[in-house]
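Presenting chain A:
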Amino acid sequence: MLTFVIYKSILCVVVFGVSLGVAAYSTWWERKFAAFLQDRKGPSRAGPFGILQPLADGGKMFFKEEIIPNVSNKFLFVLGPSLFLLTALMTGVVIPWGKDLIIGGKAYPLQVTDINIGIIYVLGVTSVGVYGIMIGGWASNNKYSLLGAIRASSQMISYEIAMGLSIIALVITAGGTLSFREILEKQDAGISNVMYQPLGFLIFLICAFAETNRAPFDLSECETELIGGYNTEYSAFKLGAFMFAEYINMFISSAIMAGLYFGGYNFPFAHELYSAMGLQEGSVAISLIGFLVYFFKICLFISVFMWIRWTLPRFRYDQLMNLGWKVLIPLSLFNLVLTVVVEFFRGTIVF
Partner candidate 1 sequence: MGYSITQWLFGILSFLAIMFALMVVFTRNPINSVLYLVMTFFCIAGHYLLLNAQFLAVVHIVVYAGAIMVLFLFVIMLMNLNQDTEPQKTLMTKLIAGLIGGVFLAVLVGTLKGAEQLSFSQTGASQIGMVKNLGIVLFKDFLFPFEIASVLLLGALVGAIMLGKKEIK
Partner candidate 2 sequence: MKALFIISGLGILAMLAEIFKFKRALYPLVLIGILAALVANFTEFNNNESIQAFNNMIRFDNVALAFSSVILITAFLWFILANDYFTNETSLTDHFSLVLFALTGALMLTAFSNMTTLFLGIEILSIPLYVLAASKKNDVKSNEAGFKYLIMGSFASAFLLFGIALIYGATGTFDLLAIRAKISEGMPLFFYAGIIMMLIAMCFKVSAAPFHFWAPDVYHGSPTVIMALMSTVVKTAAFVAFMRLFLVGFGSATSVWAMAMAGIIALSLIISNMTAAAQSSVKRMLAYSSISHAAFMLMGILAVNPIYSMRAILYYALAYSVATIGGFTVLYRVEKQSGNTYDDFNGLAKRNPFAALGMLICMLSLAGIPVTAGFFAKYFIFTALIGSTYKWLLVLAVIMSCVGVYYYIKVIIAMYFKKPTHQEPLLIEKSHTLLLAIAVVLVLVLGLLPNFVLSV
């Protein structure tokens, strides 16, 4: 029992640390990527290739003056960013980061907890994350913040529907389980779910952009209309918390996409490779390779997020809502029906 608790605590800390680290370096990579696309150099002063830039940014955030507007609700003003950061970090716990380690005959899963409804847990936690933005925006007592908050949260709850529907289609294909771990294990042969669910993946991808409030759906922080969006009144580390949470959300949603649709730590011909290298099932090396493969996929997805951001212009708000309600939801319903019909003829569903 004690070793279990210690192991899980260590794993929790590691997952949180990795999330925060990835989020920090995503900011650096975002700027480098933008610079590359715009034929600039990007951050280059702090360390080689500006590699220390996130640390410098973090330090600046930390030492800036903390401003709490006089007329705001102080408790809620602090609660907003904290809640947003908390929920962003909480989603990481259901993701299996690699194959189980077997040390001394005991299996140590590289996943904090395997609940049998992992995917819905993620949806639930992200839906609570909306409150962080809403509370923060409202407590600022600033109409731009409020408008930004309302935009962000209505867009998040609208796109959650299409996202949920595409997940249901995926669950039907992936063998009727809501557990993350089992979905990943079903892709063990190297054939990833995106082969069966291309449309579902596309819908999920678009929804993931909207859920993380990233361009081209970053209406909530549309500078030309709303100054800074829901975080207009925030400064110092509370602003940092909002930004961090956004990058963590991006990291987690990349991890979810890579896991659900692209096999996570599995890759084609993995077993052949392992046996060629003479590795035992459950050895540290296999777990490590799996983790690195997963991490590579995640980084690719994060890059896609950035690529899109610096390529596509921002939507208008009514276009965003039309896309969500009139295109994506019918499309995902169609996808669901199609999936059920196909699976019925494949014989996986019995009525």
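On how the list was made: all candidates are chains of the complex that A comes from, given by their letters.
Note that contacts are C-beta pairs under 8 Å (C-beta built on N, C-alpha and C of every residue); 3 or more make two chains touch, one makes a residue touch a chain; residues count from 1.
Just so it is clear, the structure is predicted and the values come from calculations on it, not from any experiment.
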item: Candidate touching chain A in this complex, from 1 or 2; value: 1
item: Of chain A, residues touching candidate 1 in the complex; value: 76, 115-117, 120-121, 123-124, 127-128, 130-131, 134-135, 138, 146, 149-150, 153-154, 157, 160, 178
